[in-house]
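All protein chains but one are shown in place.
All chains are identified by letter, namely A, B, C and D, in their written order; residue positions are counted from 1 within each chain.
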Amino acid sequence: MNGLDEEPMAPQTFLYGCVLEAGKEVVFNPEDDEFEHQLDLRMACVDPSTKDELHMVEVEGQDTEGQKIKAALVSLKPSTLPSVCLGGFTITPPAVFRLKAGSGPIHISGQHLVMMEADQSFDEDDDDDDE
Amino acid sequence: MNGLDEEPMAPQTFLYGCVLEAGKEVVFNPEDDEFEHQLDLRMACVDPSTKDELHMVEVEGQDTEGQKIKAALVSLKPSTLPSVCLGGFTITPPAVFRLKAGSGPIHISGQHLVMMEADQSFDEDDDDDDE
Amino acid sequence: MNGLDEEPMAPQTFLYGCVLEAGKEVVFNPEDDEFEHQLDLRMACVDPSTKDELHMVEVEGQDTEGQKIKAALVSLKPSTLPSVCLGGFTITPPAVFRLKAGSGPIHISGQHLVMMEADQSFDEDDDDDDE
Amino acid sequence: MNGLDEEPMAPQTFLYGCVLEAGKEVVFNPEDDEFEHQLDLRMACVDPSTKDELHMVEVEGQDTEGQKIKAALVSLKPSTLPSVCLGGFTITPPAVFRLKAGSGPIHISGQHLVMMEADQSFDEDDDDDDE
Partner (left out) sequence: MNGLDEEPMAPQTFLYGCVLEAGKEVVFNPEDDEFEHQLDLRMACVDPSTKDELHMVEVEGQDTEGQKIKAALVSLKPSTLPSVCLGGFTITPPAVFRLKAGSGPIHISGQHLVMMEADQSFDEDDDDDDE
């Protein structure tokens, strides 16, 4: 991939998952390395221990003015809708996830993308990690 | 990112969320800066206070002739379908969201994209905003 | 955007919406301007007046041989599934939408894309249309 | 579009639809023209004549070793889930669709993409087919 100047960013894809419970916030704010970070949220789901009530997940991020805003991400209820596809909802840090309603647990999953310059690729090295 | 002339637009992604209630319109019409704005709608959901009736969200925008048109975006009912993925429905301003049926609240969320010339990037500065 | 020869097509995004009722066809066949037209279907939904029966939407278009074919797009029933994400189903004109089952109304919405050469952009002018 | 050497493939989009019934396979294997063919599956749905039992659609294709494999594409039941978005599931020929459970009919729809070299475009001609 060396010598390729036309593709300035080569995104690396990692697994992301978190569990939300009442009163427990989950922060997405990777430490300041030289890379750009992004979440592509894919799925939200309940588990067998989730109480049968409506759960609503809220995400807190930034609007175009740099102000904090809150948005409702998804509402789930085990007996009605146990899973919802989030369709690649892009979250840029810093962001916070929390349950606005319901006691949980609610699971959120997706991809953690790391955009790096082509010459910073840690691609091959990482793929060698054994299982 | 300077010196890159081949990528004229570098979209910045911000969080977008709004709450719809009967008789309350939400307008998406960012003020006239030099940037192009766009909404990528991701999710619509009810919350625990939403009455168990069918809610229908309408969006008003422009067709190819520049005429105002209205389209039904999504229908939700707490006991049947509390969340729906909107799959990246692209909205270009000016647009208006309102409840055509139901008393709400209904939550809409997604990404607010700002397309700017590469040399207008306010990227690094904004990322430094602390949490 | 002038001087950019490498991007031959700059798609413009407009809102699209239609309402299907028994016995009423909706045709998508924009008049022959010099542009290429396309629909990206995003959502189908019922409304409060839709009878509680299974509705099936059919789309008629062209296959690779230029022959007319019909395909079932989506089935909805108010009490079971009032909204379905169509996920960006691409429709190229000429196309016809109709209810194959049910009396409606069923709402279809999405984006009407107009692909035009870079030097034909009616971008800025259209954005100036006032609300 | 002539004179454009940088875009080697210009995909053309056609409508695809098929109906699955017990004991009836549907093969997707376009004849060997010089083009590359691909299906982007968008929707699966029942119709009013579909019996209220669980239907499971199976697709048979090739894995990375060139061996035939079977995968479950979607499960539908009229009273529970009459439509499912397939989200652009890409199928490369040869492929076979069949009902693994249920008697049908189940409808599958999406886009049939034909990738052709820029100088082989049959674009304008096909668009002239009248309705």
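The rule is simple: contacts are C-beta pairs under 8 Å (C-beta built on N, C-alpha and C of every residue); 3 or more make two chains touch, one makes a residue touch a chain.
Every value quoted in this text rests on a predicted model; they were computed, and no experiment measured them.
Chemist: So that we can see where the missing chain sits, which residues of subunit D does it touch?
Modeler: Listed in rising order, the touching residues are 6, 8, 27, 29, 36, 38, 53-54, 56, 59-64, 66, 69-77, 80-81, 84-96, 100-102.
Chemist: Identify the residues of subunit A touching the omitted chain, counting contacts across the whole complex.
Modeler: Its contact residues with the unshown chain are 1, 4, 6, 13-19, 30, 37, 40, 42-43, 45-48, 78-83, 85-88, 107, 109-112, 114, 126-127, 129-131.
As a convention for this text, only the chains that are shown with their structure count from here on.
Chemist: Can you compute the centre-to-centre distance for subunit C and subunit D, using the mean CA position of each chain? Integer Å is fine.
Modeler: Spacing between the chain centres: roughly 19 Å.
Chemist: As a quick test, compute the distance in whole Å between the mean CA positions of subunit A and subunit C.
Modeler: 31
Chemist: Could you say which residues in subunit B touch two or more other chains, in rising order?
Modeler: As it turns out, subunit B has residues touching two or more other chains at 6, 80-81, 85-88.
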